[in-house]
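Of the protein chains in this complex, all but one are displayed in their positions.
Letters A and B name the chains as they come in the text, with residue numbers starting at 1 for each one.
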Amino acid sequence: MTWTIETIIIGLTAGAVYALIAMGYNVVFASTGVLNFAHGEFFMAGMMLGAYISVSMGIPLVLALLLTVIIGVIGAVILERVAVRGVTDASSGLGASGWVLSTLGFGIVIHAGITLWMGPQLRTFPPLLPWGSIEILGVTVTWQRLVVIFAAIIVGFGLHLFIERSRTGRALSAVEQDPDAAELRGIPVIRLGVIAFAIGGGLGALAGFLAGPLSAAVSSVGLAYGLKGFVAAAAGGIPSIKGAVIAGFLLGLLEVFGVAFLGAGYRDAIVFAALLLVLMIKPSGLFGAGNVRAV
Amino acid sequence: MALLTVEGLSAGYGLVPVLEDVSFTVDQGEIVTVIGANGAGKSTLLRTLSGLTDVTAGTVHLDGHSIVGKSAAVIGRLGLAHVPENRRVFPAHSIRDNLALGAFVRKVRKSELDDDMGEVFERFPVLGERSTQLAGTLSGGEQQMLAIGMALMARPKLMLLDEPSLGLAPIIVERVFEAIGDLAKSGMTILLVEQFAAAALAIADRGLVLQLGSIIARGSAQELAADDAIRRAYLG
Partner (left out) sequence: MDRLTFAGPKSRWRYLGLLPLALLIAGPKAFATVMSGVTSLIVAPFTGTIEFSSSRYEIFNVELLLVYVIVVLSLNIVFQNGMISLGHSAFFLVGAYTTALLTTRADWSFWLALLMGVVLSAALGFMLGAPAIRLGLFTLAMVSMGYALVAEDMVTEWRSITGGGDGLSGIQRPAPFGELETYYWLIAIFAILVFFFTRNWLRSSFGRAGKATADNEVAAGSIGIDVRVTKVRSFVVSAALAGLGGGLYAPLIGFISPAAFTVDLAVLFLLMVLLGGGGTVIGPVIGAVILFRIPLAVEDITGAAGNISLLVYGVVLVISVRLMPQGFMSAWWFIRDRWLAKYKVQTMIDELKVDESAAHFDTLLAAASLEGSELRAAGMRKQLGGVKAVDGIDIAVLPGQVHALIGPNGSGKTTTLNLLSGYMESDYGEFTLNGENVPARGYVRARYGLGRTFQTPLLFGSMSCVENVLVALDRKHSENPIATLLRLPTARRNEHEKYQRALDILAAVGITDPDTQASVLTPGRRRLLEIARLVASEPAVVLMDEPAAGLTSAEIEHLETMVRSLAAAGVGIILVEHHVDFVLAVADVVTVLDFGKVIAHGSPQEVRQDPVVMKAYLGAMPDTAEGQD
């Protein structure tokens, strides 16, 4: 019993991280039609910079978190300017796949840059919260894990409300539905694209910062987490925020139970098999609308 | 003074010139219609005025402001609203949200937004009855009303209408043109691009004929409708 609950908590924590990454993909894709292939590296950068700022520079955690997210935002705005804007009209599919190349390239730059600067070795992260742990149903759970799980839920709700209710959010989803018509109506499509990238970059860095104390920080994690985050996004149905959160948690649970029953070597196989299964049954994902652009 | 003054306008996509040396004016409160063949540059003209196609030469003044080189958002704020070809409402948004997006360029308080929305609903009661329905579920004629309503929400000085009759049943086309006529009666200035030249000339004050990117004829709507050459080429 306690084993099960522990596994569930661990799965939910990993799932929360995937959900946060997935939301980053979705926000960017919805309003720009670009799948940010550098997104996983933003996660990695958030993790490594978080460790550097809080440990090596000794800056208090909350401030370090803020700084890390701001760096993520700035990085994404630079990415948008350097690797996306003006490169191609993303809505025209394969004929204009230049941004696939340039976002991959930008990701490689982040990865190589951080590895060169901080080295390929592990870095330790201080715990996020000083309070230690509490007991739930007879299981000791660190506050750390609970914070990550709640962060994903709160960010998910916030983002959902922002897109559904706010003036900017409505405009973002208008751009998603018909970028050309949005521009004709005087909606500043490019500025909204920058905003979307900023949110995406911030989310990626936030996810990395929160995940830091749970795993060890190392500069090679970008690819794996970037992929898992995408799996959550695709299974949930791009660009649904609700889908990203729910699929993220499900993915985390699937992964820990899969590893528990089949062994760690099958971790990725389980994840991708599950994604294929979901997409076979529902090509647009669990919560995908199906009538919007195919991703 | 004219509301819109276009002088020596040339524009195009990349290396392809589409408009060459186009000059005309639109006065406050009139309907001016642009007719011409496919590829004559009618839609490009509207897109250029809206700031979506690059101007290579010439000037455009809206109510005294130069709008060449300005972004669509700025031009929208200066009082120009564009109703795109094929209506192009946002299908996954409700009618209400679509109308709110129409007012995006203005940045106004919610109460003012609601007042304006009320006015649109008065003009097009069918929209008011279904204000929470998704725009994608509306019929073509209703979508055209919504597209015009969205433009009204921007409180424009000048409205550009691109092919409002496209793909609509004859009986609906009749209603759409009626609505455009009513709009003009209430003082709106309209630049109308229309394939259905006969119907457009019937409600317009003046007309321009565009061919291969240049204006080849202009005059009052009656003159153009009576002109033999134009009748043959565009009125069928």
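The definition used in the following text is that a residue touches a chain if its C-beta (ideal position, glycine included) is under 8 Å from a C-beta of that chain, and two chains touch if they have at least 3 such contacts.
What you see is a predicted model, and the numbers here were worked out from it, not measured in a lab.
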(message) Touch partners of the unshown chain, restricted to the chains that are shown, please.
(response) A, B
(request) Identify the residue among A:109, A:147, A:190 or A:253 that touches the chain left out of the display. (result) A:109
(request) Against the chain that's been left off, what residues of subunit B make contact? List them. (result) 15-18, 37-41, 137, 139-141, 163, 166-174, 195, 198-199, 201-202, 212-213, 222, 225-226, 233-236
(message) On subunit A, where is the contact patch with the chain that was removed from view?
(response) 35, 82-83, 86-88, 93-102, 104-113, 115-116, 223-224, 227, 230-231, 234, 263, 265-269, 271-272, 275-276, 279-280, 283, 294-295
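One rule holds in what follows: only the chains that are shown with their structure count from here on.
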(request) Could you put a whole-Å number on the gap between the CA centroids of subunit A and subunit B? (result) 42
(message) Per the contact definition, I'd like the list of subunit B residues that touch subunit A in the complex.
(response) 47, 50, 52, 71-73, 75-77, 81-82, 84, 88-93, 97, 100-102, 104-105, 136, 150, 154
(request) Over in the complex, which subunit A residues touch subunit B? Could you list them? (result) 167, 170-171, 173-174, 177-178, 180-188, 289, 291-292
